[in-house]
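Report on the following structure.
For this view, one protein chain was removed and the others were kept in their places.
Here is chain A:
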Amino acid sequence: MNSQTRVLVQGITGKEGSFHTSMMLKYGTKIVAGVTPGKGGTQVNGVPVYDTVKEAVKEHEIDASIIFVPARFASEAVYEAVDAGIKLVTVITEHIPVVDVAKFVRYARARGTRIIGPNCPGLIVPGESLLGILPAKYFRKGTVGIVSRSGTLTYEVSHLVGDLGQSTVIGIGGDPIIGTQLQEVVQEFDKDNNTEAIVIIGEIGGTMEERVAQLKKEGKIKKPIVGYIAGLTAPREKRMGHAGAVVYMGMGTFESKIEAFKKADIPVAKTPYEIRDILTKIVRK
């Protein structure tokens, strides 16, 4: 993604959709069209609105879509974007039923569309483009790639990383099933020329962190990684705010993630405040 990426906003006339459209435009994101059924022909912040994605793609070249549609209708919005041939779809909406997510993620994958989210803050390439709801002022251009399962914690860590700055920051979402997994983003960062080091902000539940550790151990990821896991004190089988932050069957505990990182020689920050110190040592080496 870069400053040339042409973006469609689905659910552009809603409260969240219109507010974040103006924030993204302010940042310089190239938003070319919006969609809200029944609102075709109107405009939001000077962006033309269409009734369907199909109508929007007929009039504009579109590379990516961002979805602010309410949970009950969000799945349909994803299918609509995939069927219209859009290759990158970011789903901000939270509270979509897990089975529905599993189905649309599979559908999109089979048709070559990448989904980020759902229940995610989106992504930002500082100085280039914002595709999401991240508050732009806490990000600056730099060399650290940050990937996170959490929203606000990402802002906090980006802020703490300070003058090292970020190449790209991606919030992949806090749901149990998501379109783009941690290990996929880490592999992209490993290939990315603008990224020197990678920060993973993980949390209890699932085994994505363990998978990254495995890749690192096998030498399939070359760049240095710093890990942080939220949920040291979380009780088992209690859902900690995120739909995905829950340990079932003892899978994806805090301990198993930390253990996996240690075995792969990935330094682990005990608190978000240690991330910067560890990074400074790595990047300046």
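As a working rule, a residue touches a chain if its C-beta (ideal position, glycine included) is under 8 Å from a C-beta of that chain, and two chains touch if they have at least 3 such contacts; residues count from 1.
Note that in this section contacts and distances are computed from a predicted model.
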| item | value |
| --- | --- |
| Protein name, per the UniProt record, of whichever chain is missing from view ("Zn-ribbon domain-containing OB-fold protein", "Tat (Twin-arginine translocation) pathway signal sequence", "Succinyl-CoA synthetase (ADP-forming) beta subunit" or "Branched-chain amino acid ABC transporter permease") | "Succinyl-CoA synthetase (ADP-forming) beta subunit" |
| Residue in contact with the excluded chain [from A:49, A:177 or A:226] | A:177 |
| Of A:4, A:193 or A:233, the one touching the omitted chain in the full complex | A:233 |
| Contact residue for the chain not shown (choose from A:133, A:185, A:212 or A:225) | A:133 |
| Residue among A:206, A:224 or A:267 touching the omitted chain | A:206 |
| Interface residues of chain A (partner: the chain not displayed) | 16, 71-72, 95-103, 105-106, 121, 133-135, 138, 148-156, 159, 174, 176-177, 181, 201, 203-204, 206-208, 211, 230-236, 238-245, 248-250, 270-273 |
